[in-house]
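Structure below; questions to follow.
Only one protein chain is missing; all other protein chains are in place.
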Amino acid sequence: MNEVELTISAGRKEPGSLRLVFTLALAGMLSGLAVAGVYQITKPIIDANKARALREAVFEVVPGSAQLQRLAFRDGRLVPLGRDETTTDPVLYAGYDAEDNFLGYAIDGSGPGYQDIIHLIYGYDPQRRRVIGMQVLESRETPGLGDRIYRDEAFVAQFSSLAVEPAITVVKEESEAPNAVDAITGATISSKAVIEIINAANGRWLDRLPPAGAEPPAPEGKRGEPMPTSDDGDAAGEGS
Amino acid sequence: MNENLLWVFISACLVNNFTLYYFLGLCPFFGVSGRLTTAFRLGLATIFVMVITSLCASFLNAFILPYAPYLKLISFIVVIASTVQFVEMVIRKVSPALFRALGIFLPLITTNCAILYLALTQTSKELSVVQGLVYAVGAGSGFTIALVLMAALREEAELSSVPSVIKGTALNMILAGLLSLAFMGFAGLFSAT
Partner (left out) sequence: MDGTRGSDVTIDRIYDEFVKGIWRENPVFVMVLGMCPMMAVTNTAINALAMGAATAFVLIGSSLLVSLLRHLIPKQVRITTYIIIIATFVTVADLTLEAMVPEIHKALGAFISLIVVNCLILGRQEAFASRHPTRLALADAAGMAIGFAFALLCLGATREILGSGSLFGFLLFGEQFEPWVIMILPPGGFIMLGVILLFFNWMRQRRMSRQVAAAAKEEAR
């Protein structure tokens, strides 16, 4: 450095504490602003994605459904929820077809699998007292073995008509019983976990449901939210 | 509830070990595991920081974050950095000998990805305060076990003749891989019967 620069650097003082605090506070504020801004922009998209994923899952496990209604269990009864209403009460979903006929409930549940927790959602028909569909939402089971709980179509197909009385059981060979599920060879624990989760969720929910034949509560007018068809984008399914 | 707690602990400690399954905390894992005693002490310090972080995360989740969920990351980082600073001060006051023994490892805990991951997943799994604490103890214990085992393996490897081409980080990676393979045996330990 030449002489001029040396003099300048010697004359520079150490920044005071006020300067340090000010810098940090400013950095924090700008950071908060930037993040809050991006959040405002992305939140609607993220919410729309989540809602669509949910609707597709319900559509899958309650076959034939085109509309869904969120229901919360509050004060001993089922209460319909508004579209954007959040709650800490337990929630399930009622599926209706395009003509507003009630088809069944969609219930979610989770529990420990072989590696980690499995999240799934399943459809339930209170009229016939049967499980009518099952979809694994999240799992970390062993690839090639445990992950067949969602990859193996034959396994998943067993849930399209499964009696829930007295409880769903897992068997190692094919069985004629209406409440038996044939476990996946080499993935007994993952298969059992799925059944355990559904049985436990049934234990929680079946007593809370209105008696068979009765319709679940719904708000006045049109039932629930229509669900997107396969060629719709996010725009469809936002009316109610 | 009790069964749930046991699952949370065993899952975090053995089945989904933070280091050998999620690859967290590798910096200290490969950096510090040269000596057994240091490794053990660092593990204990990490458990302590994790427990405090878990409590702070529960507090933040309950009271602050519902209003500003996008501040999650920044607030957790600040909490972790402050906790480590605080723990450093406390140890220096309470036990200068321990402080000297830990040396540089204490500040290094701040950059340990495992602690941040703990705070983030405790939030996303919506664990209660008690569950969060058990999760923290389990994760920290798992980290300590992995660290101690790795240290033992490395001390052995030092005394064996190893081809120069594989010596160093390459060998440590493969040792870690074998350890991880062994821990896979814990999967299904706590399964639905």
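Labels for the chains are A and B, by order of writing; each one numbers its residues from 1.
Keep this in mind: a residue touches a chain if its C-beta (ideal position, glycine included) is under 8 Å from a C-beta of that chain, and two chains touch if they have at least 3 such contacts.
Predicted, not measured: the structure shown is a model, and the values here were computed from it.
Checked against the full complex, the one of A:34, A:157 or A:177 touching the unshown chain is A:34. Seen across the whole complex, the unshown chain contacts chain B at 20-27, 70, 72-74, 77, 81, 111-113, 116-117, 120-121, 124, 164-166, 168-174, 176-178, 180-181, 184. Although one chain is not displayed, its contacts with chain A can still be listed: residues 9, 15, 19-20, 23-24, 27-28, 31, 34-35, 38-39, 42, 45-46, 49-50, 53, 138, 142-144.
Here is the rule we go by: only the chains that are shown with their structure count from here on.
Taking each chain's centre as the average of its CA atoms, chain A and chain B sit 29 Å apart. Contact residues on chain A toward chain B in their complex (touch as defined above): 31-32, 35-36, 38-39, 111-117, 142, 189, 192-193, 195-196. On the side of chain B, the complex with chain A involves touching residues 7, 11, 15-16, 68-71, 74, 125, 187-188, 190-193.
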